[in-house]
Structures are given as C-alpha cells and as structure tokens.
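For this depiction, one protein chain was excluded, whereas all remaining protein chains were kept in their positions.
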Amino acid sequence: MATMMALRKTERKRGAELQEIPIPEIKSNEVLIKIEASSLCGTDVHIYEWDSWAQSRIKNVPYTVGHETTGTVVKAGSGVGRAKEGDIVSVETHIPCLHCKQCMTGQMHICHNLQILGVDRDGAFAEYLVVPDVVLWKNDTSISPEFLSIQEPLGNAVHATLIEPVHGKSVVILGDGPIGLFAVGVARAAGATKIFLTGMEPFRMDIGKKMGADILIDVTKENAVEIVKDATGGIGADVVIEMSGAPRAMTDGIAMLRRGGRYCFFGIYKDNLVPTPLNDIIFNGGTFYGINGRLMFDTWFTVSNLLSSKRLDVTPVVTHKMPLTDFAKAFEMMIETPKKVGKIVLFPDASMMNGR
Amino acid sequence: MATMMALRKTERKRGAELQEIPIPEIKSNEVLIKIEASSLCGTDVHIYEWDSWAQSRIKNVPYTVGHETTGTVVKAGSGVGRAKEGDIVSVETHIPCLHCKQCMTGQMHICHNLQILGVDRDGAFAEYLVVPDVVLWKNDTSISPEFLSIQEPLGNAVHATLIEPVHGKSVVILGDGPIGLFAVGVARAAGATKIFLTGMEPFRMDIGKKMGADILIDVTKENAVEIVKDATGGIGADVVIEMSGAPRAMTDGIAMLRRGGRYCFFGIYKDNLVPTPLNDIIFNGGTFYGINGRLMFDTWFTVSNLLSSKRLDVTPVVTHKMPLTDFAKAFEMMIETPKKVGKIVLFPDASMMNGR
Amino acid sequence: MATMMALRKTERKRGAELQEIPIPEIKSNEVLIKIEASSLCGTDVHIYEWDSWAQSRIKNVPYTVGHETTGTVVKAGSGVGRAKEGDIVSVETHIPCLHCKQCMTGQMHICHNLQILGVDRDGAFAEYLVVPDVVLWKNDTSISPEFLSIQEPLGNAVHATLIEPVHGKSVVILGDGPIGLFAVGVARAAGATKIFLTGMEPFRMDIGKKMGADILIDVTKENAVEIVKDATGGIGADVVIEMSGAPRAMTDGIAMLRRGGRYCFFGIYKDNLVPTPLNDIIFNGGTFYGINGRLMFDTWFTVSNLLSSKRLDVTPVVTHKMPLTDFAKAFEMMIETPKKVGKIVLFPDASMMNGR
Partner (left out) sequence: MATMMALRKTERKRGAELQEIPIPEIKSNEVLIKIEASSLCGTDVHIYEWDSWAQSRIKNVPYTVGHETTGTVVKAGSGVGRAKEGDIVSVETHIPCLHCKQCMTGQMHICHNLQILGVDRDGAFAEYLVVPDVVLWKNDTSISPEFLSIQEPLGNAVHATLIEPVHGKSVVILGDGPIGLFAVGVARAAGATKIFLTGMEPFRMDIGKKMGADILIDVTKENAVEIVKDATGGIGADVVIEMSGAPRAMTDGIAMLRRGGRYCFFGIYKDNLVPTPLNDIIFNGGTFYGINGRLMFDTWFTVSNLLSSKRLDVTPVVTHKMPLTDFAKAFEMMIETPKKVGKIVLFPDASMMNGR
C-alpha cells in the first residue's frame, strides 16, 4: 500500500507529528491531490498549541492538520466535473452539505452543516489530500505555488473588504496580521482612495506600507479615532474592517465609522460576549457584517484574477518558504515571533520552493 | 400678536405645561402648519418623565414637545417647493443639514448634523408648527388624520422591516411595543410567509395577532429560540428585528437567526455597552443593520401607499384618540399602563377626532 | 423490463404520441420519480405544433416532452442528497453543468451549458422521470399536486416580479397569459400597492382581477400609457414587467415607466431583433432585466412559502385538470381556445386528480 508523509495531530495535547500513513482513497465525487504547497494559518497554530479553543473544537484525533493549499489532481472519481487529472487546483476549506437552505441559495460558505478541512477532516499538511469536487478551484497556473496556496486567506481579505465596493472610499483596516495586510492590498487594488492601517509592530506596518496603506496608525502611541476623524473631515471613515479581535479596536472602529458606513466583524474575540456599543450602532444607521469564509466561488474568481493580472502583488506578505519537514520551526516562529512573520508556506517537495 | 396653545417643557424636571405662546414666524424655505393631530412617542414620555436620557439629551428649555404629526400648510415661505398653502402634510422628524456627506448621498436621515423635531427645536404638540421645506411630506388625504399622524413611527417599522425584502421569508419581531406591532403588519403586507412576534403582554399580543402574526411567543413562559428553530426546520429565521431594547431578547435574536440571515438593531438599550455575542455574529456571516429613522423619502412613499391602498390597516394599533388638552392623561396612561396602550393620538381641535 | 406510458415527440412534424417505453434507469447522482402531475407550458405547445422555433431548437427525436411536474422519488442513486425515496419533489427545468462561471457564482439557472428538461432530454409527460440531484426541490406536501406542478412557471413570475422588491410600488404587468396572471398575484402578495394588468381577453382579465389587479387595461380599447401615467401622477409606474412578447407592448411599457424605474423583459418575441427605443432607455436611467428561468433555488423557497402559507392562492389560474391520456384535447385547447385557458394540469394516474 502506497504511503505518504502527513503532519498529524496524534494526541490531545501540544504539538504535531510528521508520520508515514497510507495515501487516502477517493470515493465518487472526490479527487486525490498531490500537494505542492500549503501555508500556515492562525487556526493551525491554535491546534498545534492545543489552546482552549482547540480543545473544545477538535473532535477526533489522530488526523492531518492544514487547509491552505495547492497541488495537482492525480486521480478523479466518477462524477467529478470541476477538474481532471493533471489540473493544478486549490481547495475551499468550507465543505458544504449541498442541501441546506444556505447551500441552495448561494451561501454554501455558511452551510448549516459545514465541515472544515484540517479541523473536521484530514487536511493539507501532507503529500496527498482527498477532497470532494464541490470545493475544487482550478488554478491559473501563471501564478506561482506559494501564491496559489494563500488564495484561501487572501479570499478572507477579499470577502471582508469587497462585500460592498470600496472605490472612492476611505477604508480603515484594524489589525496588522497577515489578513489585515492582504486587505490593505485588496482595498488598494479595488480603488479605495484613503486607506488606514492600525497596528503595533513596525515589521508588519512596514509590509502594510508596501501593500498600499496611505496612513499607518501605531495604536501603542496614537489615537486612531482622532486620526481617522481628522483625515475624513470629522465625519469618520466610509468603511471599517475589524481584523484584530481586540475589543478596544472594535469599539474604536465603531467610533470612527461615519454614519451610514459599513463595518465588518472578522477578527475572532477571546470571549464570545464582548461589551459592544449597540446604541451607537443603532444611531450610526450603518451596515454591519459578520464575515465567515469566502463566497463560493465569487471570491475565488476575484482572488485569482487580481493575482494573475498582477493588479495585486502579495509578495511582501509571504515572508517565508520552507520544506514541510521544517514544520516545527515554522510553528515556533508563528508562536514565538509572530510579529516578524507574514505568511509561511510549506512544501512537501522542497524542490518546488522555487516554482514548478 | 396671534397666539396658540402649545405643550411646553418649561423646566428641567418631570412634566410639561400647556401654555399660550405666540404663533411662530416662518423664514424663507419654511412653512407654518396648523396641526390636526399629533401622536405620542416613547421619546416624548422620556422627556415628560425627565429620565437620565432626557436630562443629558435636552439642551434648551422651555420648548415645545412632540414630533409625530399632520396638519394643513397655512403659510409657505419663498423657496418652498414641496407643498403650498392648503396642502395637508406630515413632517419628517429628522431635520438634515443638506451639505454633509450623508445628505449629499441619499442618507440625509442620518445626517452628520441632524436636528430632531420636538427635541432640538419646537415640536408638534401645539396648534401650529414651523418646519423647513425639506422635511415636508404631502399627504394622501384619503387617509384619516390619526393614521397620517402615525406615519413617522410606522416609517420606523417599514424601514426596519423592509431594509431588505421579506417576501417568502420567516421574520421574527422581538418586542410587542407599538412599532413592533406595526412591523408585524408591514411584514404581512410585504409578503413575509411566517411571522413570529415575541412579547409579554396579552393585550398587545392580541393586537399582534390582528396585525397578522402567525406565531405569538410569550417570553415569560416560552423559549423563543426553540420555538423559532423548531418552526424553521432547525436552521433559524431568515430575518430577526430587535425592537425591545432588552439585552436578553437581543442575544436570543442572534441565536435564532439562520446563518447568513438579516438582523436589525432598533430597540435602544438602557446602557450603550451591551455584552454581545460577536463571535456568533461572525460565524453567522449575516448582515446586521443599525436602524435610525426612516429613508427620506423612500420610506414615506411606502408608508403612504400601504395605507392608502389599504394593503395595511393599522387600526388595531391606534388605540386612543384624545383632545390635546388631555395630554396629562395620555402621558400617565403611557407611564402607568403602557401594556394597555398602543398609539395615542392628540387633537388640538377636538372636533377633528372623528375626521375632517 | 418494466415499462411506462410517455408522451413522445416521435417525428419532426406536428403532434406527439402516447407510447409504452421502458422505465428509464438512474445513474449515480440521479433519482427516478413517479409522476403525480405535470402541467402544460407554451413551450410544450410550440413543440407539439412544430413551429419554426421548435424545428430549429429540438435536436433529437424521439424524446419525451414536458417539464412542469411533481411526483414521488422511488429510487435514488448514490450521491443523491436533496431527497430520498418516498419524498415528494418537483424539479427545476434548467439542468446546469455545475462548473462554468455562472454555476460557480450563484447563477446556475443561466449556466453556460444549460440543458432544458423536456427539450434537450426526456421530460415529464410520463409515468416516470429521471433527473439529477441538483435540480430536485423537496415539496411541501401540504400543497396539492396541481399547485406543486405549476411551481416552475409560478417561479418565472416570482423571479420576474421580485427581482427587486415591489412593496409600496406601482407595478404594471403587460400581458394576460398564465405567467402574467401569476405575476399579478405575486405582486399583490409581496405588497405592490397599485397593480395594473394589460390584456385583451375578458376571460383572462377576469382571472387577473381575482388575482388582485387594481386596474385592468383592455389594450384593444384603451390607451395603456395614458392610463398608467394618469394613475401615477404623470410620472409613470415604478415597475413594468413585459410578459406579452408583443413589440407594441414593449415600447408602450418603456413609455409608461418612470425615470429610474425597473423593467423586465420576459415575453419572447417572434423575431430576435425588435426596434427598441434605446435613447428613451438611456434617458430613463432605469434598470432593465432579461428574465430567464428562476433562481436556483431562492425563487423556489419563495414560491413554496407563498403557496404553503396561503399568502398566494393560484386557484383562479389553474383552470383545468385532466388525465394524461387526454393530452390531445389539452393541446388542442391551448391552440384553439388559448383565451379560455389558464394552466392545464395532466395526471398520469387520474385518481390523483382530486389529491393524494
């Protein structure tokens, strides 16, 4: 029986192990993908660290971690229509049931019975991956593997930023994590005319500058609400996108939003219940979105087209490439020096690190 | 100098007084209206009771209270285009500046420099009222005065309920106050196919039934989240409209909303900061609106057309008509027996109580 | 081998034959449905008459005609998720490829590689039907079979009428065919406050009245543009829905649309190229939709909920029920006396004509 290398969560405690396990079998409507590159997400780090969220969320171990990925279809089951053997694909992390109300009305990314790749089923830090047809995205092969791999989190940034158009608007991105940095680039590519980025860490803010932020706000030293209001004639920003998960940023964000503006909740909070200025939200009269995942597959078209047209260059955010065997080093960097890291991409076959 | 009767907030304490004061003068772009009917709003009661909100919000006394109204234009200044002498009009409570960004982009109801009639300037519990041209709404005179007067709060219900269409959808109205009761009728008229109303008070729930609610939920005895989920195949309601201002209703509302649904925050909370399940909002992936006022004047067209076409009959909600001189009785009813009252309409000229 | 009765287009000429043929086999992702009721559409009549459209559009004979239907799933292939044996279902006529851009962005009803049931593959005037999982709609069994069968054309009316909300609006339906009559009821159920119906035939206009039209316009005697303008204060209707396929109705429709209004092209024209007042369209500044099919499956939720909630009663439009064996009589009625017919529903098992 053919085997492969896979990064397994083997026990309900900190860590993960690279193991040799059988290459998985496909059923009808499924494909087997030979992975070229997979990138690390904060979710993977939570699972690695085995924090309280991971303890309650992960149901079964052992299983394979990872969900941001790209690779080549090497086997396609009967009924597969979106790709064929030899196609280079990425995959949507959200695996929908296809028969709930959301799945039947264009919202399958928030399916009532959603399964998450690399959380609820075997994921992408491995040499091979099996997924159903419905989550396949056929890649534009003019884009290099490390960028194909990060299309999924870039899709978060695109969905959050462009859920309503930003052309001609002032946009505040709260939080300088990788998705916030992507969001800056997305806002820039889509015609936002005044882009603010809040953060704390010079290394990341510098990336934000390269991605196209007009105004950087160091929240350890500066008053973000005042700066945004001053730069918008006193009325506040048209769009605020909360990507930090910090309650203070969230309330500041509401205070700096102009009446009738648009606000996105994206960053997850440590506790579900957060004191929120609801009366301010009411008097604001604006639109507030909860952002979960990406549109399947409207967002993927936008992501792919922005990258292949070079309207958006995410090079500054993708800071590290490593062989998959260096996974432990990658996780430790994310944990120990998060402020010095953008996205890290891992390659099962190290020879792919410089492209196909 | 000609004088009129007006209900004045004369001192920064509980109560109000009916006084004889000069009929106000108009400037260019203003009209003088002879009032036919004006209805009581919760805001008027706060001001009458002089609660903490009123103490901080009301800047200048003495002034005339009241803002839901209808009457006849008796004098029109130069530059007035929306009505002429003899026209029967209602007025928008939100008085916009006309030059801020919102005013210049179709959102004047949430103007950056908003003035509120009967709060920031003399209001409608009087024989005469002066307002600027821009807030005039020319009435359909086939509608009787008590219904013309309540178009403004009915407009709140229309704006909150129909900010996105409801046809074919399940809609939950949280709260059995007058605007919640209006919202039931609006949802019914606009094609919502399963309408839930939560409340506590049999008198009001009975009105809700008459307005078209399919399912009444007594929150003192029943579990609203369970009932809504059971009646929607386990996935939750398409639309939830929070009109109670109760934190518990708000969190229940989020729990009963299907993923990707629509939620409106309308009811004002006692405290601005309310513990809110923000992670649930994020994972829900839906759209959350702050509702303030009504669209000027899209909402008014809808209100007027629903009433004049008789698609919507608000008779069950308009429970009392009284002469303006009985104002004290009206306020005491609102304060002492709110659960037995829908809308109360006051008439400066009691002979109008049975129509023109 | 088990056989069934099916209405077959056997030759490339006028007519169709009821034949005994093998019950079709299912593949994975497909179901076999035992038909309860199937209704006649104008498309079926074109195919029966073998007019020039049918001659160029139909590629292969023999095949089974018909596409509006309801029945019971009697066999479900592997991978079928939307229904199981015993479920009563209807089916979407538009069979999508699932991998083109439209299929991947919520527009599968206008798939680039669309197949039409009863046109490009065997249809529903038969005892049994095979369709893929993706077109299944699980029915609300509180609705009677003749109404379940007409959900597909009712869905056309819902999609055309409610592509933007109609609450509080004036709506003109041009054309008194069955879908026009449905559209009147849909507009009424969804809160349109002034509904005009144009037509020529008293029998059908009378149905339009029952469906909720406020103003009937007999275009053989009356000037539709003038009537609509007069009834809308001179500015024209908010919404015009062209369901006649008559060039004169189309140009009248544009003339009676208020600036910035909404217009739907639904009725098919005899010739593709029609002289159209494009400068008037430009100066109008409104939104003009081409309407093809129904949203999959947003529209089906609306249709089903309107029927099951009884907000919409289509009884007046469903004028005839017959056994499938009477098909020839049904087609002749549609051809000879179209003005005396609404929808005709055919039952393979005549005992179902009075319900299950």
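Going by the order they are written in, the chains are A, B and C; count residues from 1 in each one.
To be clear about the criterion, contacts are C-beta pairs under 8 Å (C-beta built on N, C-alpha and C of every residue); 3 or more make two chains touch, one makes a residue touch a chain.
Source: prediction; values computed, not measured.
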Consider the whole complex, including the chain that is not shown, and state which of B:His67, B:Lys101 or B:Arg294 touches that chain.
B:Lys101
So one chain is hidden, and I want to know which residue out of C:Arg259, C:Lys310 or C:Lys339 touches that hidden chain in the complete assembly.
C:Arg259
Residue among C:Arg14, C:Lys84 or C:Lys101 touching the omitted chain:
C:Lys101
Of C:Met200, C:Ile281 or C:Ala328, which residue touches the hidden chain?
C:Ile281
Of C:Thr72, C:Asn292 or C:Ser308, the residue in touch with the unshown chain:
C:Asn292
Which chain C residues touch the hidden chain?
100-102, 107, 109-112, 233-235, 250, 258-260, 265-266, 268-269, 272-293
Since one chain isn't shown, list which residues of chain B touch it in the complete complex.
28-29, 78-79, 81-82, 97-99, 101, 104-106, 295-298, 300-301
So that we can see where the missing chain sits, which residues of chain A does it touch?
158, 162, 165, 167-169, 189-191, 193-194, 214, 301-303, 305-306, 308-309, 311
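Assume only the chains that are shown with their structure count from here on.
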Pairwise touch network: line, ring, star, complete, or other:
complete
Whole-Å distance, chain B centre to chain C centre, using C-alpha means?
41
Taking the mean of the CA coordinates per chain, how far is chain A from chain C in Å?
42
Give me the residues of chain A that touch two or more other chains.
101
